[in-house]
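Heads up, one of the protein chains got dropped from this complex, but the rest are sitting where they should.
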Amino acid sequence: MIALFIFYPLYRGVFLAFTRTKLLEGPDSTLNGFENFKNLFADPTFITALQNTFVFAAFGLTSQMLLGLGAAMLLSKERKYIGLIRVLVVLPWFTPPVVTAYMWRFMLDTNAGIIIQLLKDVGISFGEVGIWGNPHLAIFGALFVDLWASYPFFMLFILAGIQGIPKDMRESTSVDGASAFQHFRYVVLPLIKPVLIVSGLLGVIHLINSPTLMLLLTNGGPGDSTLVLPLYAFRQAFQGYDFGYASAISVLVLAAIAGFAMVYIRFAKFGKED
Amino acid sequence: MQNLISSLSRRTFLKLGAMTSAAGVAGTASASAAAAKTNPKGSGKISFWHHYTSDGERAGFAKVVDAFKVKSPAITLDITTVTNDDWMTKYIAATAAKSGPDTLMVTAARFKDMRKIGGLKDITAQVKNWPAKDGVSTTIGAFTERGKSYGVPWFTFIDWMYYRKDLFDAAGITKPPATLEEFRQTAIALTNPSKNQYGFAMRGGSGGGGFIPKMIHAWNGPFINPRTLLRQVKFETVRDAVSFWVNLSVKDKAVVPTVTSDGFAQIMANFQTGKAAMVMHHTGSFVQVAGYFKYGTQVETAAMPAGAGASTGFTSPLAHGIFASTKNPDAGFEWISYMGEAPAQVTFLKETGYFPTAASASEDAYVGATPQYKVALKAIGVYDTEYTFPGYTNWVSNTCLPEFQKALTGSQTAEKAARNIYDELGRVCTAASKALLSK
Partner (left out) sequence: MKPKKVRKKFSYYMANVGITGLVLFAILPLFWTFYVSLREEVSITRYPTMLTTKNLSFLAYTHIWRDTNFPVLIRNSLIVSSMTVLLSLVLGTAAGYALSRAKFKGRQGVLLSYLVIRLIPGVLLLVPIYIMMYKFHLLDTYFGLTFAYTTFTLPATIWLMKGFFDSLPPDLENAARVDGCSRLGAMWRISLPLVLPGLAATGTLTAITAWNDVLFAIMLTSSNKSRTWPVGLREMIGEFQLPWQLLTATAIMSLLPVVIGFALVGRKMVAGITAGSLKE
């Protein structure tokens, strides 16, 4: 049944990408080969969305994984109240995207935002347009919010990976006096590599595929400056009623990430054999 | 007042007739002659989708539902909220699955889209047999296509502006602007950045795209041929209209600077906190504004300023339709026609300030006793109805808005924005016109 829920919709979606399916012309689809894909590359909005998606995924993955790794290392040692601390640090990740988006939009609001106000008090100003009204800053605003919301995902899995390491190996540093970094590089890192690979992959997919936060934070604006591909596909489908075109965008995204994933896994495998 | 309304209504009626189609007018006219039959009484369970989200809307609607339960005890209502943002998504899925609500709301701007996608039932025959149909003759045209009716009107949003009377007084301005040029001058005069005060809270964020067709309309008059659905406006006109609107912010600096991220909530907050002296919206926010200010001394309503071609404001009616694959159209019509009549509409008006479509409801003492509504009553005769053609809403939110925003932030010129808006309008119109001919 689960397979049915996945494969039938997938088949429909891929099929639609090769058809002309515009609901304003009627519910029927007619095959039109690669027409939709050809149109895509002539569509400047698509190109913009592609670039935005790439920037968002690249910056997002780097920032979230680094912070996640750092946080996991910090929180892996037993200390007082560590359970409580871990729960608190992971909290943002539980916060529903709807809440996260509205909360941060409010806090980073040019007039009403507490953070903007505090930064202004120490002399950092984002100008009178603010973050969300500035086409160069808005995407970094969104990245920051996503860092807050998503880095605990990496932290959580890396932490679980570290805890999966036998305790005597985890704590070998204090005994043979190897420097903390070397221990990390040669003992911890190889052992948590599978977890890093998996969480990295899922993280990228999440960054590319989840338009919820962007939808609620900026809705692609101002202009097209934060328009990402899934958001564009969503618009084409449910606001432009062009399911053929929307599917083509989605299929392209799918193919791109699948390709990336394949290369990524290969690459990761090679690393393992070293 | 009564006279005013009926004469204005007739004018609007004629206009609407021109906007939709000759067949639509003929259909309603001949209907009144053959009003012998009545619709069968309905019974059983029916579902209904609405997109009310505010407390006032919910409270008003709950009262309407209660009154309907008393009037038609044989019908059980199953009511669902579907937010405006999710509306089309759910509607498309429901239409594709042929499983949706029995009855649902239809806004004027979305009507043609919803109609083309196919989930709306033709209710011409039932409307013909409905005794109260003449009361809504002014607005039913907005939900008519080729002489066929798809919706029973429920209320109308009438565009207007709110202005801070206290700030106007302080600046020595005695009356609200009547034309767009006066509007611009007033906005500039009321701007004083050192006091953190601006003339106008412009909506350049979510929902801001809707002002682009308003501007083009104000410059040009109707920019779509109602019969052929083809574009009837010159590029130069669009350029001037878009440039005027963009320059209020970019050149005149008479607009709250956060404009590109300001949606409804933000422009209202700017107005409320005195950051802006004027704000444009429609009658739907009347009750909310009354929550912050006293009408008369602190805040007043004014009609939308006029342009060279037409007024900037639209009337935007909202109706209820019946879903194409319903199994219970009789009960469905009994429910939606109940809301098409004055008692239900006045009940709703009292909680929400949403303006009734039934002519008799406008005569109700409540409307007469609220002086601010005079602006709206007057405007009904001047405004045109909100556009509706296939692809309209997408053009507004996904072409007009981003292009407008890019011009606001300086990523492109107003002329370039106008060019893209104009070209896309051409494409949408050609497609809509083609679809019209093929059917």
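Order as written gives the chain letters A and B; numbering starts at 1 within each chain.
Keep this in mind: a residue touches a chain if its C-beta (ideal position, glycine included) is under 8 Å from a C-beta of that chain, and two chains touch if they have at least 3 such contacts.
Note that the structure is predicted; figures quoted are calculated from it, not measured.
In the complete assembly, which of B:68, B:264 or B:295 touches the absent chain?
Checking the options B:68, B:264 or B:295, the one contacting the hidden chain is B:264.
Give the residue, chosen from B:89, B:179 or B:412, that touches the chain omitted from the document.
In the complete complex, the chain left out is touched by residue B:89.
Using the touch definition up top, pick the residue from A:137, A:192, A:214 or A:227 that touches the left-out chain.
A:192
Could you pull out which residues of chain A are in touch with the chain that's been left out?
Within chain A, the residues that touch the unshown chain are 1-2, 4-6, 8-10, 12-14, 16, 70-71, 74-75, 77-78, 82-83, 85-99, 102-104, 106-107, 109, 111-114, 117, 148, 152-153, 156-157, 159-161, 163-168, 170, 177, 180, 191-192, 194-195, 197-199, 201-202, 205, 209, 212, 230, 233-234, 237-238, 243, 246-247, 249-251, 253-254, 257-258, 261-262, 265.
Would you write out the residues of chain B that touch the absent chain, in ascending order?
Residues touching the hidden chain, for chain B, are 47, 51-54, 57, 78, 80-86, 89-90, 92-94, 96-97, 99, 101, 207, 264-265, 269, 272-273, 284-285, 288, 292.
As a working rule, only the chains that are shown with their structure count from here on.
Contact residues on chain A for chain B in the complex?
Per the touch definition, chain A meets chain B at residues 23-27, 109-112, 128-130, 132-135, 218-225, 227, 235, 238-241.
Can you list the residues on chain B that touch chain A in the complex?
The touching residues are 88-89, 92, 95-96, 113, 116-118, 204-206, 257-262, 266, 269-270, 273, 275, 390-391, 393-394, 397-398, 401-403, 405-406, 408-409, 411, 431-432, 435.
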